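Chains shown are a subset, placed as in the full complex.
A, B and C are the chain letters, set down in written order, and residue numbers restart from 1 in every chain.
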């Protein structure tokens, strides 16, 4: 179980300390105002990186779930859990920044007509349900494999939902990353990339910290049991 | 069938503590012990229905939980619950079992054995407690297992049924591995079997 | 493997259909849902194909969830799941058998519900029947696959009954989207694409992907 290495916290910590403030500086100082949207477009540098980061985290969670089902090492289960968990944390940020932008740009907090944001909501709910499933099962093998199977199913759900929506109709919610490249000025794009890197390091930091906490808690439990003279 | 330092934890309760037990092929072992000692837990671990928290439960050297189909084909477990479908008739229940084991339904053999000759086409939710238990035993033995795990098989049976059960167990002695949990202190002597005592999860 | 799955599916269908009240209750539920949504939306003023399609699909999804809540009920009663797990068949066969039963159950309900829906909404001119039926069948497959998987996951959970709908509904969203689009198409209305696949192709793709996923994970599904 200790076969997997300890994830570093220092590297992501340093990276996020540099990149996140840098994004803010770039966004407000370097890039110009958007012609259509004006100042409110600045939230782009938060909103989109956060959204992509949440996908990355869910993806990581699903990957670890698959590894768990293959290897049956509880460590992979913990990692999968931590991945899904930070995915929902970043997902919550998306659901905060999106509506703020929407209020500024569309005049409403939420547009029920837009499939894309609704689908994101559903995906978010899907992964919320992961926690319900996990915590209504007793700790042990069964909980681990059920959580893993569920996290893995998301791998099918995410692309299918987006496929369904993307090819179904025109959207209000913008799509800038098309097959012909990013439709925006290069300064915007660069800032966005820095923001994305910042968010990804923040995610790595979050996951490393939580993983450590979880491991310590497990260790404490083991020691408590050992102190009671129980071996398992 | 062997258990090696096998422990099972339910939440904070340790139901089985480092139980080590080896049952030789053809041997019959009777599990004794007070209520809550962990007899049922031990049997379910041996059957591979539970995964041990620590240690190993093995059948023919293979982990019981991952027992391949060939191994499971020679195994039978009857627990506190009948494992039958309440909405089906006795015949349908046995037929499903036979089907899953890739066998033809030998209804005459089974039903005669348990004395339910004329009730085969009744839905079992009208069966009495003892009739259910008989049917559960018929199901467990229908596919002639070489490893038989029984959890208090005599419960609910009348004198007749208990004789029948003793007969089945005696007949199986030497021919298959049998592990039987019971509250009947005389059973080991009656079967000429080894008695293993459990108490609060520990093998005494 | 297939044989065992069929045997299990047969038993489960027999159990459900023998208890006639379950099927009746389902039918009634579907009818009530359609009527209620009809009234709820006050679709009296010629709500048209949109409302009709929506009602059909909402009813299908919720019926499926109700059916799934009973997916392993018979096994839970007397511990019959233990017997299945110990039988010399793969766990995938148990899951597949249950999914087949679920599919059969949905078909039985729809055989009654869809004509009812037709009658209620289209006295003159209805949609082309074939695409609707195809969409329903494909969606049934998807829901049965995914739903049985979820029911298996929720099996040992303490709050199974509230949990299961929450697990299943998000998975059903793409099915509803595609199903509604296909039904639109059957009216000759603009279905809104799904690109070269078309909604039916999309449903088939969904079924295939989740069949693969479910198959691959089904060994980890039931039991401890």
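The rule is short, and it goes like this: a residue touches a chain if its C-beta (ideal position, glycine included) is under 8 Å from a C-beta of that chain, and two chains touch if they have at least 3 such contacts.
All of these numbers come straight from a predicted model, not from anything done at the bench.
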Can you write the copy numbers for the whole complex as a formula with these labels?
A x1, B x2, C x2
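The definition used in the following text is that only the chains that are shown with their structure count from here on.
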Graph shape for the chains shown, where an edge means the two chains touch. Line, ring, star, complete, or other?
complete
Measuring from CA centroids, which chain ends up nearest the centre of the complete protein set?
C
If you average the CA atoms of subunit A and of subunit B, how far apart do the two points sit, in angstrom?
48
Counting in whole Å, what is the centre-to-centre distance of subunit B and subunit C, each centre being its mean C-alpha position?
37
Could you state the distance in Å from the CA-based centre of subunit A to that of subunit C?
30
Any chance you could list the residues of subunit C touching two or more other chains?
223-224
Interface hub residues of subunit B, defined as touching at least two other chains
51
Contact set on subunit C toward subunit B in their complex
3-4, 7-8, 11, 14-15, 18-19, 74-75, 77-80, 82-90, 223-224
State the interface residues of subunit C toward subunit A in the complex, per the touch definition above.
146, 149-150, 153-154, 156-160, 163, 166-167, 170-171, 173-174, 177-178, 181, 192-195, 197, 202, 205-206, 209-210, 213, 217, 220-221, 223-224
Help me check something: in the complex, which residues belonging to subunit B touch subunit C?
47-51, 65, 69-70, 72-73, 75-77, 79-88, 92, 96-97, 99-102, 139
